[in-house]
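Structure below; questions to follow.
Omission of a single protein chain aside, the complex is shown with its protein chains in their original locations.
Letters A, B and C mark the chains as written, and numbering starts fresh at 1 in each.
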Amino acid sequence: MMHLFDLLLILGLLSFATLSLTVRDVFTSIVLFISTGLIIALTWARLGAPDIAIAEAAIGAGLTGALLLAAWRRLQPAVTDQRTHCRNGSSSPTGADDERH
Amino acid sequence: MSTSLLFSLCGIALFLLGLYVALTTSAMLRRILAINIMGNGVFMLFIASAYQRGEDGVLITDPVPHALVLTGIVVAVSATALALTLVCRLHELSSASHEGPE
Amino acid sequence: MNATDANSAVPPLGRSLLAIALVGIGLVLGWALWHQANAQASLTATVMTELPNSGVTNPVTAVLLNFRAFDTMLELAVLLLVAVTAGMLGERRTAPAGERPAETVSVSPLLLSLTRDLTPVMILVSAYLLWVGAKEPGGAFQAGAVLASAGVLAHFSGRSWRSDHRDTSIRMLLVLGTGAFLISALAMLGVTGTYFDYPVAWAGIWILAIETAATLSIAVMLYVTFCAVMPGGDRP
Partner (left out) sequence: MTAYLIGLVVLLLCTLLLGLVRVFSGPSRADRMLASQLFGTTGVAIIVLLALITDMNGLHDVALVMAVLAPITSVAFVHMAGDEQR
């Protein structure tokens, strides 16, 4: 029965990571990455490493999400940001949305 | 198949997945995410190798890999933040030079 | 690797070759792991015999703060380096703009009351993690991360901490963790002749003091790094 839990955990981890790295929309990718961090924290708890699970929970829930969303906001080419003078509509070299497949 | 081996294989899969995406994608933010996934795969290999059951079924975990991974996680989030800062700065500079008075 | 320049997507042939190579690496790694599975070397016994001499009873904290304290000190130095670099980048971003426009940040009362209620809880959890780290899971890194999250929440609700890294108090806090480790290493060199060889009687309280310094330092370093990523400068 615990084996089933392990298999589900690994399945979820791999599918979250794969989807997070392959989905087109960058925002969805960020949300999936935050969820991947949560599943990784569950995995540390399962593997008997509560120290690391606390660190992963604190960093994954508190810092990574805020950091990635802030960077996503700054990389948005279309959204006008009054704080910076530049407003550009064209895609940029490091632009967030020019994922090619 | 033991639990340790199962999660070790999962760690290897995560590492290879992250490596593939980091080498093939062209979007910077996604590359940073991929490198993070790679790091998590390595951490999982460490923690899975530290997970052992004794003869009487009681859980024995090796604290040294745990300490190493704890250090690694904090350094990883810090490096991620630095990479994000650099990417955002590069994006702002290049878009300013596209729009700028030239 | 031809994929590392930012603007070129890898052609399909390169992708499939790369995928084949990575699958090969995965098979080799899996094979090595399979044969390694029964012959594991473990440091558990060594740590457990030395644990009574370390001053704490949580083995992970003992490894981090006593047995391998050099690693932890260098890690704090890495964090310091990152915080200073990111702080400079954030400063460069806002400096040429001259006067920053006075922003009208409309913070909802819901967010303000959430911050007011949650910040003490976060500080309490952080202190609890720091204190309990000697016996049970917890310690400086976890406490520092929770404290930095409290700072992030305060930043979002418009009451940001002073985060200018040129500020003297912020500078003191930034170097506090690495400095505490250095001072402790040098003091132990004078007392016992080895860098991180604490006297057994004083090890517990000494580790707690270093951990407190490291917690404050980690929280401030993570917060300064976070502020560099936030849009709109260091301060909202």
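Rule of thumb we're sticking to: a contact is a pair of C-beta atoms (placed from the backbone, for glycine too) under 8 Å apart; a residue touches a chain by one contact, two chains touch by 3 or more.
Just so you know, these numbers come straight off a predicted model, no measurement behind them.
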Taking the whole complex into account, name the chains on display that the unshown chain touches. A, C
Full-complex touch with the removed chain, picking from C:L27, C:V121, C:L186 or C:I205, is C:V121
Taking the full complex into account, find the residue in C:F156, C:F181 or C:Y198 that is in contact with the omitted chain. C:F156
Logged for subunit A, residues touching the omitted partner chain are 1-2, 4-5, 8-9, 11-12, 15-16, 19, 23, 27-28, 31-32, 34-35, 38-39, 41-42, 45-46, 48, 50-51, 53-54, 57-58, 61-62, 65-66, 69-70, 72-73, 79
On subunit C, residues whose C-beta touches the chain left out of the figure: 111, 114, 118, 121-122, 125, 129, 132, 136-138, 142, 146, 149, 152-153, 156-157
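We adopt the following convention: only the chains that are shown with their structure count from here on.
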By C-beta contact count, A-C versus B-C, the higher one is B-C
Calculate how many whole Å lie between the centre of subunit A and the centre of subunit B, each centre taken as the average of the chain's C-alpha atoms. 11
Centroid spacing, where centroids are CA-atom means, of subunit B and subunit C in whole angstrom: 15
So, what's the distance in Å between the C-alpha centres of subunit C and subunit A? 19
Residues of subunit A that contact two or more other chains, please. 51, 55, 59, 63, 67, 70-71, 74, 84, 93-94, 100
For subunit C, residue numbers touching 2 or more other chains are 6-7, 9, 60, 139, 141, 145, 222, 226, 229
Considering the complex alone, what residue numbers of subunit A touch subunit C? 50-51, 53-55, 58-59, 61-63, 66-67, 70-71, 73-74, 81-84, 93-94, 100
Okay, in this complex, where on subunit C does subunit A touch? 6-7, 9, 58, 60, 100-101, 103, 129, 137-139, 141-142, 145-146, 148-149, 152, 156, 222, 226, 229-233
Per the touch rule above, subunit B residues touching subunit A in the complex are 3, 6-7, 10, 13-14, 17-18, 21, 25-30, 33-34, 36-37, 40, 43-44, 47-48, 50-51, 59, 61, 66, 69-70, 73-74, 77, 80-81, 84, 87-88, 90-92, 94-96, 98-100
